[in-house]
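All protein chains but one are shown in place.
Going in written order, the chains are labelled A and B, and every chain counts its residues from 1.
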Amino acid sequence: MLEVHDIKKSFDGFAAVAGVSFAAKRRQIAAVIGPNGAGKSTLFNIITGHLRPDAGRVWLAGRDITGAAPHRICRMGMSRSFQHTSIFPRLTVFENVQAAYLAHRGRGANFWSRSDTFYRDETDALIASLGLDGKADVAGGVLSHGNQKQVELGIALASNPDILLLDEPTAGMSSAETRQTIELLERLAGERSLTLLFTEHDMEVVFSIAQKIAVLHQGRMIAEGRPEDVRRDPEVRRVYLGERR
Amino acid sequence: MMMLPDPSVLFAQFLGGLTAAMFLFLIASGLSLIFGVLRVLNFAHGSFYMIGAYLTWQGVQWLAPAPERFWLAVLSAAIAVALLGGLIERLLLRHLYIREELYQLLFTYALVLILADGAKVLWGTQQLSVARPPSLTGSLQVLGATLPIYNLFVILLGPAIALLFWFVLKRTAVGRVVRAAALDREMLSALGANVGWIYTGMFVVGSFLAGLGGALVTPVKSIVPGMDVEIIVEAFIVVVIGGLGSFWGTFLGAVIFGQVLAFGILVVPRFSIFAVSALMAVILIARPWGLLGRPVR
Partner (left out) sequence: MTVLRRTPWLLIVFVAALCVPWLGSRFYTFLATQITILALFAVSLNLLLGYTGLVSFGHAAYFGIGAYTCAILMKSYGVPFLGAFAAAGVMAASFGLVFGFFCVRLTRIYFAMLTLAFAQIVWAICLKWNDVTGGEQGLPNVPYPELDWLSSLPGFGGLRAGELFYLVALTLAAVCFAVLRRIVQSPFGRMLTVIRDNPERAEFIGVNVRLYELAAFAVAGLFAGLSGALFAIFNRGVFPDFAYWTRSAEALIMTILGGMGHFWGPVVGSLVLVVLNQQITSYTQYWPFVLGTILIVLLFAFPGGILGALHAGRARLPGWRRWPAELKPRDRNHA
């Protein structure tokens, strides 16, 4: 589904990503973990077209998307969420999600019809499945952080992606909210046959649902494989336990 | 076929361009400083320049018999403008920092309107001028061109001030803090520095520079309403050429633009306004961060 090969990216001489290769299969739930500064967000930004890599290639379902514009990549079936929750603050929840439908289904060129008539059912359904029904008319910016993350998920899902990239989806959440989010993600991934790729700091989350884990450290991948194998990998233990000291 | 003018004429234009450049540098460096740290493009900077000029004239009037009244007037004017800037920043501008940039820009524009009319009320609309200080009258003959000694003073003052600022910014603790504030204000405030006073300080220094520029230009140019708008447009172009926020870029931009103005008028007099805006457009299209700014897209 998604393949990255030998990605390199430096900023002003600092190598944020130094030759990372990685693959995620269809319907797989994969995670990229690593200490702060390991290069996870940079890698994500390269995959989604936000940054151009200095070297290396990215393939999505067999198509080379290296350096393509983000909106093109989104059209090809990739969606993402951001670490700092990124929604449309002045639009209502309904308008937020509906906008994603409008963009995805190519209605943006319509200058004439009233936008609020489009995709009402789909939007309502998606909002309900996220558990936000009561809040459809609330402006995004005034919602709680947790709700905003849900809205963001809704926006990402409305584009009907094949693969969903999530940058720290449970950041800043209580353990109850974290569990809810994880259940929601697993359910949605199953319902929509999604491939999930996420980065996380919360190890419990990672080990509970990831089927494949890649570990980054200082821009390099130091381990890749099933959770049990990664857990036992000596290099990983050194990096994580060493860090805590 | 264009007739090549006399080399001494060319040299005279060159010197004229340098003089203009130093005045531009004074204004533009203040503008650049304020933008670099506060991220505010201060439209009222030209107004501060104008007020500096008017206050200098006023000072010279009040101190009439004293022989070196010019210098006293210049200094007082620049300090007065600096204080004005400080008051404006402390009392008004700071409340707009959390708002969209448009509000800050419009605020500075409102200041332009108010200060321009304020000047009209206090000093009327006719042209005013200030005589050169007795210590700097007379002129030199350099390579066939006549260079007033006052202009020479200005040409030397510019780099002197530039070096002074460079030294302070690079080599002192205060300078380090200012540079840090320009790069990452949130981090700085997290480290305990009082970002509020840094902003006020920067605004005061920038205003001082503008006021000083206006004060020093009085023997060279007459003081008229509209000089505020004229100079701010030129200052914008200078900082764009040099790079918003880059100190030496501003210096370089001022020198270049000074020469463009001086020789542009020789070559294509009819189109100088057009040329100036076109130059700004070309730079913004091709290389928006100017000659020495940090590449941002």
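The rule is short, and it goes like this: a contact is a pair of C-beta atoms (placed from the backbone, for glycine too) under 8 Å apart; a residue touches a chain by one contact, two chains touch by 3 or more.
Worth saying up front: this structure is predicted, and the values here are computed from it rather than measured.
Trainee: Check each of A:Ala139, A:Ala171, A:Ala189 or A:Ile222 against the chain that is not shown and name the one that touches it.
Mentor: A:Ala139
Trainee: Looking beyond the chains shown, say which of A:Leu102, A:Leu166 or A:Val236 touches the absent one.
Mentor: Going through A:Leu102, A:Leu166 or A:Val236 one by one, A:Leu102 is the residue touching the chain not shown.
Trainee: Pick from A:Gln28, A:Asn45 or A:Thr199: which residue touches the chain that isn't shown?
Mentor: A:Asn45
Trainee: Give me the subunit A residues in contact with the hidden chain, please.
Mentor: 45, 48, 50-51, 69-71, 74-75, 79-80, 82, 86-92, 95, 98-100, 102-104, 107-116, 118, 137-139, 141-142, 155-156, 158-159
Trainee: Since one chain has been left out of the picture, which residues of subunit B touch it in the full complex?
Mentor: Listed in rising order, the touching residues are 35, 41, 92, 95-96, 98-103, 105-107, 109-114, 116-118, 120-121, 233, 236, 240, 244, 270-271, 273-274, 277-278, 280-281, 284-285, 288, 296-297.
The definition used in the following text is that only the chains that are shown with their structure count from here on.
Trainee: Roughly how far is subunit A from subunit B, centre to centre by C-alpha average, rounded to an integer in Å?
Mentor: Chain centres of subunit A and subunit B, defined by C-alpha means, are spaced 48 Å apart.
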